[in-house]
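Here the complex is missing one protein chain, while the rest keep their positions.
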Amino acid sequence: MTASKNQHLAANPYRPWPTRITSIVDLTENEKLFELRIIDDEVRDTFRFDSGQFVEMSIFGVGEAPISISSAPSKRGFIELCVRKAGDVTGALHSKRCGDIIGIRGPFGRGFPIQEMKGHDVLLVAGGLGIAPLKSLINQIHDERHEFGKVTILYGARNPSEVLFRYQFDMWKHRDDFELILTVDEADDSWADEVGVVTKLFDKIEIDSARTYSAICGPPVMYRFVIDEMRKKGMDVDRIFVSFERRMKCGIGKCGHCGVGHQYTCIDGPVFSYWEAMNLQEAI
Amino acid sequence: MGARVVVLGLASDFGCQVQLTNIEDHLLDVLGLIDLSYWQLASSGHMPDEYDVALVEGAVTTDEHVELLRKVRETAAVVIAIGSCAVTGGIPALAGTGDLEGRYEAVYGEGTDVARGRTRPVAVTSVIEVDYIVPGCPIDTGEFLKVLSRVLGGLSDKPSEQPMCFACKTRENVCFFEKGEMCLGVVTRSGCHARCISLGRPCTGCRGIAPEANLGAARDVFEQHGFETARSLHAMNLYNTNEEVAL
Amino acid sequence: MFFRVMDQSRLPDLVRGLAEEFEVVGPVAKDDRYVFGRIEDPADLELHYDTTLLPPKKLFFPPEERMMRFRVADNEVVDDEVYAGPRVLFGVHPCDINGLLLMDNVFMGDFEDPYYKARRENTVIVGVSCTPTDTCFCNAWGTDEVHWGFDIFLTDLGDRYFVSVRSVLGAELLDRHVETREIGDADTEAFQSASRKFKGSFTEELDTSQLPLLLDAKFDSPMWDELGDRCLSCGACSTVCPTCYCFDVVDRLEPDQKTGMRERRWDSCQFVEFAAVAHGENFRVSRASRVKYRYYHKQWGYLSKFERVLCVGCGRCERACLAKISPREVVKALETGGVQ
Partner (left out) sequence: MPLLTVEHVARIEGHGTITVDVHDGEVRDISMDVVEPARFFESIVVGRRFDEAPLITSRICGICSPNHALTSIKAMEAALGVDVSERTRVMRKLLVYGSYLQNHATHLYLFAAPDFVGLPSVFPLVETHPEVVERALRIKKLGNDLTTLVGGRPVHPITAVVGGFTSEPDPHVLEGFAETLRELAEDLTETVGLFSTFEVPDFSTSGDMLALSSEDDYAIYEGDVVAVDGGWRKPVSAYRDFIREQVLTHSNAKHSMVDGRTFMVGALPRVNASSDSLTQQAKDALRNAGVSAVSRNTFHNNMCQAVELVDAAGRCAGYIDQLLEMGGSTAPVSVAVRAGEGAGATEAPRGTLYHSYRVDDDGIITAGDVITPTAQNLANLEADMRVFAPTVVGLPRDEFLLSLEQLVRAYDPCLSCAVH
């Protein structure tokens, strides 16, 4: 149980810990990557998480927003959040500067089943901001590359200016231990990669469905189509993993907002296997 | 220096402006945060050409009001409508139902020309777009402070969208319908802590119809409790003539 | 558990005695209904009440509550102490005690809620037996009986109470403040016959078999649209429910904008913004989907975790709902396939 790993949550799990912003990278017009360092030494040193988990990012006077951790669990001492400006809290975060103090509490939720995935091929499909939680997984796989078989990453964005982490992906494109395909709905002159929705990329990849685990994260409309493609390739429903976004106020299974079917996204998810998701009403 | 704020009153009873002065405990704090540039009620001086935030009270009843509002909208970065008159038209808008000319004669007698340039009274929100609303007749000072703090912090307006019963229940009131009286809480925008109801008076709808109210279902509730639709509409019209309220 | 017998004429002694050590809260009259309120004088206590307007949850999880005070400049918590004085909650019906046990699962399970927990641990519960009214249906869920979750429970035997003592503290308090005697066979018999009478006085037996299954099977039934058309989206049902625990969290700044507090307040799944997320997405826009979700969560979501239904059959929502939407109607509609 993650909760017991993180002692600092025992006293008051609603209490955000002061956290310093140590770096801010503008990714696109509306998205920034924040690198954070929890100020309290003890809390920082005991902070452990799995890819796919999230934190509640807190700005007092404005509120909280659940945000997936983008950095890999192996990166110690710092965590990264990739945040789109979507409203009050995320807007307030965007107006912060390096050195400013915000709050975080967490990590919360159930992440990707990394132990299960080890020893298998991995297919990761991201749409838009969905790359944020997958980024953590990608980085973890990168750090422990030898533990995994073939790794395929499909990533679609609306247009070239909305492609996140491009600098990193551009570097990876030349590596032969990752198959990375980028696509945009609408290309411009600068775009040399694929054009079209992410599902179209399935024609271009080979997967051995019997030994592949996959993870999907993106806007709600994307899931059904991507899963259809995966099913066509013969993948099992319990080896496909999806990550959900629901409204949350607590992150710890109390406030009730994130109900999806008979489960709560915050404690039962946000990562669910497709088999689980199929059994959740109104999930996909 | 804080945001430059002007306070403007159109056709109203000044009750909401009075409520602004009723923040006694915090008045000095608030004044420390803003640069109060114009407020006829409290200070001599002229309306400046530039300002950041305009608080507008009152309904729009004359051509000058309309003109003033257009100018305010062009000048101010933030416009806050305060009080029912500005938000829904409130009581002044009652005069807009029926024969306005007739009302004029009823009050002043025939053939006099006193109120120049008058128009059918409407809410500020139907003349210009506003950024924040503080509904209520009068506004609640606590709610005003909350909105002001959102304005100063650059946060979005988040007025309640729901009817009153939820808040009413948290105050443990016995529902007026149980006592055979009509209450407009079922359709009225909450946010006032169901103050009237908790003091023994049914809700009269001063905060306007809740955007999420289910008017069709409310009509059935009224009828089941013996209140004909005409009667409930009449009651709902007290503060809401400005919107086309259909039950 | 052990048992004692107490004459009803002794009740004021007990209340007064408890009031020496604790704040005593119990059912008091409000208009022609009842609320849990402060007991200053044993005479204020109305033990023959039907149901209170709000359930006891308000005492553990208040409608609005400060979670912490903060300072804006450095985003620092200044104070997150929970202030919970010792208190006796006197005269709670079995349904409401069961309601608290269901809330405990949520607030005192993983990630303990310090606010709820502090109040819960500082409150002594004295239960009292009741008489079912025509809106009660606790018999449908077995929440008409209560076996734990109280310190003392008083079963009304007319001239005396059959006293069940569950906790050490309960035993000590009883011992300290009131004269009781050992139970005799006549008392036990009277107790059993009171229980039988109680069980026999429910107006209806609800068929609740296969509820979770039916909820899934009839997920797309038009019955939900009919209920949705009637629902006022007022949230009264969740407010008065002893087992609804959803909340919203908001930050409030002091007028000087330098400090403030983070508060939580009761929320309701019947509100449209309840499931709205960024970029205009909303997972439950229609009223029908929201009414459905309330029952889906209560009768299946919660059950899937805690093996109990999240309803104790107190009938409060049925009384509070001006559209007369009620679990009984929903259960019947699920069983028979249509709304009346």
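Letters A, B and C name the chains as they come in the text, with residue numbers starting at 1 for each one.
Just so it is clear, a contact is a pair of C-beta atoms (placed from the backbone, for glycine too) under 8 Å apart; a residue touches a chain by one contact, two chains touch by 3 or more.
The structure presented is a predicted model; accordingly, all values stated were derived computationally and were not measured.
K.L.:
For the chain that was dropped from the view, give me its touching partners among the shown chains.
P.N.:
B
K.L.:
Which of B:61, B:190 or B:232 touches the chain that is not shown?
P.N.:
The single option touching the absent chain is B:61.
K.L.:
Which residue, B:78, B:91 or B:175, contacts the hidden chain when the whole complex is considered?
P.N.:
Hidden-chain contact among the options goes to B:91.
K.L.:
Considering the whole complex rather than only what is displayed, give the residues of subunit B touching the chain that is not shown.
P.N.:
9-19, 21-22, 24-25, 27-28, 31, 36, 39-45, 59, 61-62, 65, 90-92, 94-95, 102-104, 106-109, 112-115, 118, 121, 137-138, 140, 195-196, 199-201, 204, 238
Everything below uses one rule, namely that only the chains that are shown with their structure count from here on.
K.L.:
Graph shape for the chains shown, where an edge means the two chains touch. Line, ring, star, complete, or other?
P.N.:
Basically all the chains touch each other, so complete.
K.L.:
Could you name the chain whose Cα mean is nearest to the mean of all protein Cα atoms here?
P.N.:
Central chain is C.
K.L.:
If you average the CA atoms of subunit A and of subunit C, how far apart do the two points sit, in angstrom?
P.N.:
Once rounded, the distance between the two centres reads 38 Å.
K.L.:
Can you pull out the residues of subunit B that are in contact with at least two other chains?
P.N.:
Answer for subunit B, listing residues that touch two or more other chains: 153.
K.L.:
Residues of subunit A touching 2+ other chains?
P.N.:
Residues 61-62, 87.
K.L.:
Help me check something: in the complex, which residues belonging to subunit B touch subunit A?
P.N.:
These residues of subunit B touch subunit A: 153-156.
K.L.:
Which residues, counting only subunit C, touch subunit A once they are in their complex?
P.N.:
It comes out as residues 67-68, 70-72, 74-77, 80, 106-107, 109-114, 212, 216, 219, 245-251, 253, 257, 260, 262, 264, 267, 269, 274-279, 281, 283-284, 289, 293, 296-297, 300-301, 303-304.
K.L.:
Given the complex with subunit B, which residues does subunit A contribute to the contact?
P.N.:
Against subunit B, subunit A makes touches at 61-62, 87-88, 91-92, 95.
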